[in-house]
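Next up is a structure, given as structure tokens.
As you look at this complex, bear in mind that one protein chain is not there, while each of the others sits in place.
Chain lettering (A, B and C) follows the sequence in which the chains are written, and residue indices restart at 1 in each chain.
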Amino acid sequence: MAAAGTEKSLKVDIWRGDDDGYYQSFTVPHETSQTILDVVTYVQRKLDATLSYRFACRVGMCGSCAMTVNGRPRWTCRTHVDSVAEDGYIKIDPLRNFPRVKDLAVDMTVFFDKWRDAKARFVPSEADLDGFAQVDPDSRERKEASAAIECIGCGICYAACDLVSWNPDYLGPAALNRAWTLVNDVRDADPNGHLKAVAGDAGCHACHSQQGCTSHCPKSLSPTASIAGLKRKSFAALLKGAL
Amino acid sequence: MSGRLELWLFVLQRLSAMVLAPLVLIHLVTMIYAVQGGLSAAEILSRTQANAIWPVLYGLFIVAVAIHGAIGLRSILREMTPLRDKGAGAVAVAFCALVLILGYRAVGAIA
Amino acid sequence: MEDIKRLKTDILILGSGGAGLFAALHAHKAAPDLDITVAVKGLLGKCGCTRMVQGGYNVAIAEGDSVERHFQDTIEGGKWLNNQDLAWTLINTAVTRIHELENELGCFFDRNPDGTIHQKAFAGQTFDRTVHKGDLTGIEIVSRLAEQVWARDIGRLEEHRALALIKDESGERLSGVLLVDMRDGSFTFVQAKAVLMATGGGPTMYRYHTPSGDKSCDGMAMALMAGLPLRDMEMVQFHPTGLIAGKDTRITGTIIEEGLRGAGGHLLDGEQQRFMKQYDDREERATRDIVSRAMFEQMRSGKTTKNGGLYVTMRHLEPDMVRRQFKGMVERCHDVGFDLVGGLVEVVPTAHYMMGGVVFGMDCQTELPGLFAAGEDTGGVHGANRLGGNGVANSTVFGGLAGDAMAPFVKNSGVLSDPNEGEIEAAIARALAPFDKPAGDMNAIRDRLYDVMWDDAGIIRNRESLEKTLVQLDEMAADLASVGLAEEDRRFNLSWHDWMNLENLILVSRSICVAAIARENSRGAHFRDDFPEAGDLETSTYTVARLQDGEMTVENRPVEFTRIRPGESLIEEDAA
Partner (left out) sequence: MSVIAAHRNHPTYWAFLLHRLSGLALAIFLPVHLYVLSMAVGDGARLDAFLDWTQQPLVKLAEVILVILLALHMAGGLRLLAVEFLPWRDSQKTFAAFAGAFAVGAGILYFLNVV
């Protein structure tokens, strides 16, 4: 492929199969504006039509395309090859901490189930359904909520966290991060319910602030800070006897 | 399971840590100061027996560290060894008891 | 014969964009005892275009604004081709829907400094009425919808692709939908009392396109195969600025915000010269269709960049302003090696949205009893052009209405009718066809489809180019039919799905071409250089395409001006 042999090429090792699998090596031409998703796509389109992977939006909005790239969990559609290749070498694995489906695709069900178990969803108050609650954009609560709200549910934090591997019941950084936005949502009718849901045995207190979540979140969110917030709030609630 | 155990353990561990921090600091500073002359039993005892504050501080330290260390060990065991809730809990309780017993003997000795 | 799994459900929803998720929630609310299943090509809430909405959600709630004004803008934007009753429903129900989104589902839209809801300007509108959450409104909406669905007892068939609408023996009623479980490649027939088609169209047959990768007009193709009529298929909206990052890059075609032009960004040709002045006095700030056409002409003249596009640049503007105001865009460009703040970013117009789609009524019913449709799969709401901000309103409004309608439909007249087994078998045979053939170059067919549609059936078209395209589409269909897949392994086989995507795209492209040939004028998104005039508004017609015995037929039907006629206005001050 490399035109006149001048272009560089990449050596790419890709995990094939499910839990029992192997690495398959490919040589992929290196392009200037190439992302890891492009590399994977190239392999599927031109080199091995059976390669499985997942993506949707192509631009970092859907959180479907996360994989492990040279050992780190990343969104592949927004990871420029040049920023991760080590001497022209790339190794791509499926996302850690998830059951594998095939090749680079994992089963994310557990991640969504935990989101549900963390009761990480808005609880409306019956009273106020017609207007818009007045919310000062500079209030502390709104700022806390805003700082954490733009999660795309990519599961990268979940893959980066050792607690998830050590304690399979642990709700994980993303679900807790979402719960924190709700605890700070002045419109939510059940802040205590949210705290209760995350203060269980595998909830926010299981987190040891490893901060793998925060250092890998492609949206630069800090689940660590959100979880710390939940720890504080539930601590206070416990002392007040509200839990 | 009450569902609140972890929360209580968290609270206890953080509170005990907050208690330990100044105590350890004091201990470290006195140790650094004390070892300058070289350690001896008499020297230790003369220092600790001179003021009733020492036994109190060390007594507090023992309680705090027994709780704190036990909870810490429990997480490590649960997370990094095949021991799960029960086993880790048992080890933690044993640790706690051991530290309390040995600790009280030691504090008793220096008082 | 293939072993297939059979499931039964009361309500089957295809797709999990704004339309699908809203339908699920509304149907569940209306009748919690019904069994509801959402089947989706990707993961629930993590695919489709609603998630990609950046700008926001149009709704007339501000003081001084009115539903009449919003309606007027929508009809004028649609160049008088809209089904006015549908548009009226859209605009009125959007008011309910936005409150529902904010107060019941938990979307946390942006506020003004005084704490009231913020509404921003969006092109083509006489009032600032776009509710938003930063420039990631779609993520907020779909994430909130998805988590509400997860929290309820609603079934999910994720990574299940709908292949065909299956009728009952009589052929008079929908029996269910044949799906393929993409993970293991097995087939499932889901028999349902009501089915909602909310697969979201998506003009991904053009070389440059914005929608997410899972969209390949599957719903429209299934509708055509089932003999259903599609209206306004010639109306494909192009967005002026998509990224172009070189061959084999997935990010190519995705949107670079329009706000860049609004904020003073310049478009340059390959020689770094501005060119918009030749086309419009407003230069870069002209409307979407004008800028897209100008760019297309410019590209045809050959003065393109390395990757075959043009440039947008902000380098003459205050770098801090650009960095602050367009943070997301700056980062996105950076991730593929472009410097938006101080350099040049390569852009092209890009196929964005299909105004056309399945003919449906106010309660979202289609011609086929048991089949409902909502969202981008449907036609008629937007006419010849969709206002920015009316797309997500459309999918959430009609998705919700479909849910409201399906629940009583199932209760009152829903039956599980037995499928026509022959149809199931035929659909399976069609899906499995490529496995029997020797591997071939599917990429070449895809490239050809992209190029042909882009060059001859896209931003500028005429009879000759469209007829040529139709011939080529037939050739491509024949080529595709002879191309097989190398391996038998059906598990998570994306190449197999690519094959089926192509098949659907080619079919739907044919409907676009016949409709575009039938419309001998230029309106909104449809521009024919052999008929550049808009034509008489009073006698406006809309196109309806159908597949009948393998032939794509089309007819023009008169638009009914049920609420206002061209020249009239519902806005009091205008009328006075």
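Note that in this section a residue touches a chain if its C-beta (ideal position, glycine included) is under 8 Å from a C-beta of that chain, and two chains touch if they have at least 3 such contacts.
Being a predicted model, the structure only gives us computed values, none of them experimental.
> Would you mind listing the shown chains in contact with the chain that isn't displayed?
Taken over the complete structure, the missing chain's partners among displayed chains are A, B.
> Out of A:Pro73, A:Pro173 or A:Pro218, point to the residue that touches the absent chain in the complete complex.
Reading the full complex, the residue touching the unseen chain is A:Pro73.
> For chain A, which residues lie in contact with the unshown chain of the complex?
With respect to the unshown chain, the touching residues of chain A are 68, 70-73, 96, 159-160, 162, 208-212, 214-216, 222, 224-225, 228-229, 231-232.
> Take the complete complex as the reference. Which residues in chain B touch the chain that isn't displayed?
14, 17-18, 20-21, 24-25, 28, 31-32, 35-36, 39-42, 44-45, 62, 65, 69, 72-73, 76, 95, 98-99, 102-103, 105-106, 108-110
FYI, only the chains that are shown with their structure count from here on.
> Moving step by step between touching chains, how few steps can get you from chain A to chain B?
1
> Quick one: chain A and chain B, Cα centre-to-centre, how many Å?
38
> Once you find the CA centre of chain B and the CA centre of chain C, what distance in Å lies between them?
From the centre of chain B to the centre of chain C is 64 Å.
> With touch defined as at the start, can you tell me which chain A residues reach chain B in the complex?
Interface residues on chain A, with respect to chain B: 163, 166-167, 199-203, 205-206, 208, 231, 234-235, 238, 243.
> For chain C, which residues count as touching chain A in their complex?
By the definition above, chain C touches chain A via 42-48, 51-52, 99-100, 102-106, 108-117, 133-134, 136, 138-140, 143-144, 146-148, 150-151, 158, 183, 212-214, 245-251, 254-255, 332, 335-338, 439, 443, 485-487, 489, 491-495, 498.
> Which part of chain B faces chain A closely enough to touch in the complex?
Touching chain A: residues 1, 3-11, 14, 75, 78-80 of chain B.
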